[in-house]
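First the structure, which I've put down as structure tokens, then a few questions once you've had a look.
Note that one protein chain of the assembly has been removed; the remaining protein chains are unaltered in position.
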Amino acid sequence: MAEVDEGRDLVAFRSGIRDWLEANCPSEMRDGAGGEEAICWGGTTWVFTCEAQKIWLERCAEVGYTVPTWPKAYGGAGLSRDEDKILKEEMQALGARSPLDSFGIWMLGPALLKFGSEEQKLQFLPPIARGEIRWCQGYSEPGAGSDLAGVQTHAADQGDSWLVNGQKIWTSYADRADWIFALLRTDREAKKHLGISFVLMDMRSKGITTRPIRLISGASPFCETFFEDVEVPKHQVVGTINRGWDVAKYLLTHEREMISNGGNVMGSGRALGAVLAEAETGQSDPVLRGEAMRAEIDSLALEMTLERYKDQAEGGQGVGDASAMLKYMGTELNKKRLELIMAADGAAALTWGETPASSWLRTKANSIEGGTSEVMLSIISRRILNLPG
Amino acid sequence: MAEVDEGRDLVAFRSGIRDWLEANCPSEMRDGAGGEEAICWGGTTWVFTCEAQKIWLERCAEVGYTVPTWPKAYGGAGLSRDEDKILKEEMQALGARSPLDSFGIWMLGPALLKFGSEEQKLQFLPPIARGEIRWCQGYSEPGAGSDLAGVQTHAADQGDSWLVNGQKIWTSYADRADWIFALLRTDREAKKHLGISFVLMDMRSKGITTRPIRLISGASPFCETFFEDVEVPKHQVVGTINRGWDVAKYLLTHEREMISNGGNVMGSGRALGAVLAEAETGQSDPVLRGEAMRAEIDSLALEMTLERYKDQAEGGQGVGDASAMLKYMGTELNKKRLELIMAADGAAALTWGETPASSWLRTKANSIEGGTSEVMLSIISRRILNLPG
Amino acid sequence: MAKLIQTEEENLLAEAAKGFLSKSSPVSRLREMRDGGKSSDPDLWQEMAAAGWAGVLVPEAADGSDMGHAAAHVLARAMGRNLTVSPFLSTAVMAATLLRQFDDPATRQKLSQISAGGLTYAFALDEGAKFAPQSVEMTAEKRGNGYLLNGKKRFVVDGCEADRILVLAKSEEGLCLFDLANSNKGLTQDPLDMIDSRDAADLVFDDVEVSGEALLGEPGAGFDLLKPALEAGQAALAAETAGLAEAAFAMTTDYLKERKQFGITIGSFQALQHRAAHLCCEIELTQSAVLNAGRILDQSPNDAGLAVSVAKARATDTAQKSVQEGVQMHGGIGMTDAFDMGFYMKRARVAAEWLGDYGYHAGQVAKLRGF
Partner (left out) sequence: MAKLIQTEEENLLAEAAKGFLSKSSPVSRLREMRDGGKSSDPDLWQEMAAAGWAGVLVPEAADGSDMGHAAAHVLARAMGRNLTVSPFLSTAVMAATLLRQFDDPATRQKLSQISAGGLTYAFALDEGAKFAPQSVEMTAEKRGNGYLLNGKKRFVVDGCEADRILVLAKSEEGLCLFDLANSNKGLTQDPLDMIDSRDAADLVFDDVEVSGEALLGEPGAGFDLLKPALEAGQAALAAETAGLAEAAFAMTTDYLKERKQFGITIGSFQALQHRAAHLCCEIELTQSAVLNAGRILDQSPNDAGLAVSVAKARATDTAQKSVQEGVQMHGGIGMTDAFDMGFYMKRARVAAEWLGDYGYHAGQVAKLRGF
């Protein structure tokens, strides 16, 4: 809804973008498709769904539009925040799909830009921008849960290299990734947060194996990843050895900020009102109807809050810890929404297949992954309300 | 709903009771009236609402029916549990009012029976049974809240007597009571729970003053009670000096057990369903209607639970800590119920007078007095679920 | 669409309002008013008018400052925080919004008087116990050049003190909106002993004669004329209620930081922390809804229905939660009249009902969202 006054330069920029998109975006990539199926993840294992997807990626990568705000030297287009916003608006206006999505773009890139050495930047950023390396994230470990700093996977010092042993869990698409960025325990004697390093590893290294995790909702992109005597050169540490927690913290904040920029807190799929309008008991069951009204009101207020935070961010005011509120309310509300959709659809929702059942079960993870609701509430309590402890 | 098989003795007892009630209960006292207005509190300040109320009290006191299960020596009728139940059933069948209600009967009596000396029992119990002394309870202090053992009101040792200074709060009807039973700090050096004594004091003692507390719901029976250099003879301590916490604990458990025997956990007044049936929007507002259905279902389940606990108690199985569940669910549900009644009555409920407004506000104290909901949840967590801490 | 953040001007206005009210209208002023058996505070309204608040929605041509709805919400929210008693909503928001639809000298004169604090209005809306502005049994019978009004209106906020009354009645030509003096012959005010201690009355119209000039706009167009005023009032009341919720919550979090139990600051109890954090989120979402309603009322008032109902529903609900948690977390002291939380709880209850409760606005949302 928001529109800012644009200076003359930006108007010209917008018109240039529009022309470029018109000339370069293949018609198949203008279908406005979203969701998992429309994503191009890139990497060596990637199979393009069609020739247009490949062409679209290549054309964008050529001009740096896969990572528009990154410096040109690292494969980006060097766009300003305002220019980036215009690019996104024009792409949306055209219904253009995103040319490339990846953990490399969302997560590792920003970390390398901030903490990486010049060699690391030059080695890794341009291939990320071109969609040549697919990354996965190795943070969580079995038994650690919300305690991300409780890293047990050990990197033993061997002089020029580390010898890594241990296990990660919840590594999305580890089975298709080329590289992993992971937190490893490099000093067992130091205090919990001070003996961790942020390390990049080639997934084809000897000793790395993966196993997909089946969720209660069915198949999932999550994997367990096992490390058995994996050799990793020391120059693959990002930032200072044993100070990997600084990198991790930066990424966690960055992740929550992304969420507050309209990430998928709200979930997607059918609007509750539409479901109820179609449902057999939508009008006659006051319990369902009353709760649906409440959920609809809360959804609208949450949308307004997302928009408000975006406006704040554009005004240069960071969202910061308030993103914990979005994460918490968004995921809890999404769970509620899917419960109501299940109830509205009745027996029709109780089978696998073209039903909301799998989404419903999947939403239950929303309030666990990326920081549990309990962790969010504690963040709000401490950092926003300044309550003790 | 429950009825047990009665032996021949009990059948005869029941018939005797029925005859006695028929002969002795004045017709004005058979109106089945309940609530605050129908109560006879007794004591020297009591003004009987009518001659019949006085006669009814005297006749009951004469045969020990004001405290049926107390031993005859102390003014009771020495009834067994089964006989007591029959008396109550027959009184209910006749619509007979309770002849006497008092903190002396509910609270102090049981404590004296368990912890009092023979002299104390003979001195205090018969007048309680005859309704001659009205008691109030001095537990809470300003600032102590849920921490009942945080007693500050001090009793300084003066040899044969104590010199009491301090303040109590939430002393119901302190302004009309003849005596008070209170927790006093008799040893400031001992650990918190080990320096408290349970002391009886004449409210006409020099240095005791009271001030009524106005609540958000309006006038209330609660008072603040101030003690300034009040002299109290030492023989008015119940139980062992400095072990008053044992007496207090016994009374707290006893209080919760009473609640679970169908006390006013559920609140009284108009049933929610009836309110909604009469309300203008009862049928058309799905939010209100849906929530009322939920509250109605929960109320019914709570009633069943009360009945189940009564059946358990009759079967000799104590309710114990489970009474915390009743207290918590009952008071929370009652708050919800009054919120819904306020909504159903709309603008008609927004004035003082013959509206539910005052009851609505008063329910907000339900989940604070007699142990807050938070304290109840912690009791359940620790003692029923055995969670740590 | 303007952004969903307060502008620099709005921030300044909020600061000014806060400063003014902390001096002129602390909660103790409401307490004094109540303890003195009064239900309104005309002196305070004069001060507020002098500060320019009465003209916030009055066009400049009628001597107002015409700052718009979002600005009015900034003021209402500040008043909600302090439980300020005034005819701001009825008069400065609702009546001004209603009257500015007309551009004749007589109306301009009224608006100018409103802006100067010299004229107050009340809306006589409800005939039943629940808000249902289109359910009108009150009659307007044509009588010569004018009308004869008969009927009864309930829960008229500011109904005793207001100089003039705006009321819907049904005539042969449909619903008609009338603007008449509260002193009119045949019109009696039964004051209500409200739990929020404010002015409200049941009004009885017994053969009240009004001239043709009392009819606003065309016969039959009464509800259409009323609607913008209702929406403006609902949104401003949402802002007031949101302010109330924030203030009650702030009292509660302050208490959580000070109060000790069992030797520990109660704010360190995790169960209370999480409940407070949840409430913090509720308040945040409600603030967004209120901001959004203000923006839309200022920019495309004809499409404001959904935004207004979301704001009113959210604010109503959030305020209830805030005062309920407020009393519970304060424990015994929260229940005493000597403490302010009870005033917040009672005002939240009245504000919940006025101009449509949660269920009413939830119904509007469902209708506008197609289910």
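We call the chains A, B and C, going by the order they appear; numbering starts again at 1 in every chain.
Quick note on the criterion: a residue touches a chain if its C-beta (ideal position, glycine included) is under 8 Å from a C-beta of that chain, and two chains touch if they have at least 3 such contacts.
None of these values were measured; they are calculated from a predicted model.
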Displayed chains in contact with the omitted chain are A, B, C
May I ask which residue of A:171, A:225, A:305 or A:367 touches the chain that does not appear here?
-> A:367
Touching the hidden chain, out of C:25, C:97, C:113 or C:273, is C:273
Given the full complex, what residues of subunit B touch the hidden partner chain?
-> 1-3, 271, 273-274, 276-277, 282, 289-290, 292-294, 296-298, 300-302, 304-305, 307-308, 311-312, 314-315, 317, 322, 325, 328-329, 374, 376-378, 380-381, 384-389
Note that subunit A touches the chain not displayed via residues 140, 145-147, 150, 169-170, 213-217, 279-281, 285-288, 335, 339, 342-343, 345-353, 357, 360-361, 364-365, 367-369, 372-374, 377
Touching the hidden chain in the full complex, which residues of subunit C are there? Just list them.
-> 269-271, 273-274
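Basically, only the chains that are shown with their structure count from here on.
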What chain lies closest to the overall centre, CA atoms only?
-> C
Whole-Å distance, C-alpha centre of subunit B to that of subunit C, is 42
Touching two or more other chains in subunit B are residues 286-288
Multi-partner residues of subunit C (at least 2 other chains) | 359, 362-363
